[in-house]
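Pasting a structure below so you can have a look.
Apart from one protein chain that is not included, each protein chain of the complex appears where it belongs.
The chains carry the letters A, B and C, assigned in the order they are written, with residues numbered from 1 in each.
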């Protein structure tokens, strides 16, 4: 398996796992958790899709990679990045899916809180 | 190259808390395992930053460190009587 | 095998394994702990995928706030009641999920690799007022989406208000919590300010800063900070609603000035974005705190 497929495979696996649990599990908390896992899987596919090249262990450098690294180094006030161990350098992900995933994370925590409030109310009624 | 192997080692140290997380037996054991994995994650991020020469990642590690205790605190403060 | 490939493979396997544990362990606390670990590893994968902005938000929310929410739910819902599904049903569901997952992977692996957005975002970045492309997308190119997203947060808050689950009343934790809170909370607030300020040109922004601030607030609540609860809750609710109000007003004002909804006047985009982001940070932090603490009148136990 090539490196470019590691994260998409993980994302697809997470989606399958979450859907299986959603279909077979009767427990509310676990279902809400499966929903969260499903969202992570979808986000992983989205972020892995919008990339020029996933891994640059071979030392290929692309415009997006340079831009991504610029973004990271500018924060530290460095003009030129150090070159020790370039193996972990990678292209920046596509900003549009990044923005979607970012808003998705915040919306999902709100939805989780609302669902949890609902589950707690239902549970409390059960117990009484 | 050395730093990349060390980053891999830090990731493995993070994953090495899994046996205790699975075995328990007490809830406290499992939360302690998650807490330890949090520290491992912070170390992994620092090493990713050192290996690529991007100190911006150190800021990210700081965010992780600042929030590392919230869930542990939630565990002790919420009683955690459920097993 | 290079260490980088090994790292990615271990990370991907770790994410999958932890998610599987979170969805299968019988013990409630174990489930939540595995879920928290999944969140941490997922944040690491976002870094490896070149999305530091997303990793920051995931660190604060996926591993922190959601974990705390699940812990609260785990305690209130009680232990798992065993009711395994019929084997036939489980097998059918597993087959369906596996087929779907394989189809997704096939679609991904055969899709054309080039992405359309980065060049267009890079071309328009000059005029957006900020140099972090993610912030530019969130608050300039697709600000309309973000406005609706804040509306979703308010709807969720209204839902929690209506359902009014029992309020969170933390145990007393003793004297050592105070020095802890005195170190951690100020640092978290500083980090949140730093993230908000640098969000214009580096990873960070309103969502990340708001999430970190909410984490600090959660630490205060769980640490048992004594404040007049009703006044505090009203102030936080007002703050939570203020974000949507400021954003909507900004949209209307920009409509009046430039004729385009959320089309900022030339050259002033940065000032508008910073003003909106400042309001959003406080509002998101207040909303997330309230979503955790709840509105109920009844006590937690």
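Following the convention adopted for this analysis, a residue touches a chain if its C-beta (ideal position, glycine included) is under 8 Å from a C-beta of that chain, and two chains touch if they have at least 3 such contacts.
Here, contacts and distances are computed from a predicted model.
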- Of the candidate names "Nitrogen fixation protein NifU", "Cation:proton antiporter", "Nucleoside ABC transporter membrane protein" or "NADH dehydrogenase I subunit N protein", which one corresponds to the UniProt protein name of the undepicted chain? "Cation:proton antiporter"
- Contacting the left-out chain: of C:49, C:104 or C:184, that is C:184
- For subunit B, residues in touch with the removed chain: 2-3, 6, 9-10, 12-13, 16-17, 19-20, 26-29, 31-33, 35-36, 39-40, 42-43, 46-47, 49-50, 55, 58-59, 61-62, 65-66, 68-69, 72-73, 75-76, 80-81
- Query: In the complete complex, which positions of subunit C touch the hidden chain?
  - Reply: 173-174, 176-177, 179-180, 183-184, 187
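Convention: only the chains that are shown with their structure count from here on.
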- Item | Distance from subunit C to subunit B - Cα centre to Cα centre, in angstrom | 19
- Message: I'd like the Å distance between the centres of subunit A and subunit C, where a centre is the mean of that chain's Cα atoms.
- Response: 12
- Query: How many Å are there between the centre of subunit A and the centre of subunit B, using C-alpha atoms for each centre?
  - Reply: 18
- The positions of subunit A in contact with two or more other chains are 72, 75, 87-88
- Note on the structure: In subunit B, the residues touching two or more other chains are 1, 4, 7, 48, 56-57, 59
- Task: Spell out the part of subunit C that touches subunit A in their complex, as residue ranges.
- Result: 2-5, 7-9, 12-13, 15-16, 19-20, 22-24, 28, 31, 35, 38, 42, 45-46, 48-54, 57-58, 61-62, 65-66, 69-70, 72-74, 76-78, 80-81, 83, 85, 89-90, 93-94, 96-98, 100-102, 104-105, 108-109, 111, 113-115, 117-118, 121-122, 131-134, 136-138, 142, 145-146, 149, 152-153, 156-157, 159-160, 163-166, 198, 201-203, 207, 210-211, 284, 287-288, 291-292, 294
- Task: Would you tell me which residues of subunit A are touching subunit C in their complex?
- Result: 3, 5-21, 23-30, 32-34, 36-37, 40, 43-45, 47-52, 54-55, 57, 64, 67-68, 71-72, 74-75, 87-88, 90-99, 101-103, 105-114, 116-121, 123-124, 127
- Note on the structure: The residues of subunit C that touch subunit B in their complex are 2-4, 6-7, 10-11, 14, 17-18, 21, 25, 27-30, 33-34, 36-37, 40-41, 43-44, 47, 52, 55-56, 59-60, 63-65, 67-68, 71-72, 74-75, 77-79, 168, 170-171, 173, 180, 184, 187-188, 191, 194-195, 202-203, 208, 212, 215-216, 218-219, 222-224, 301
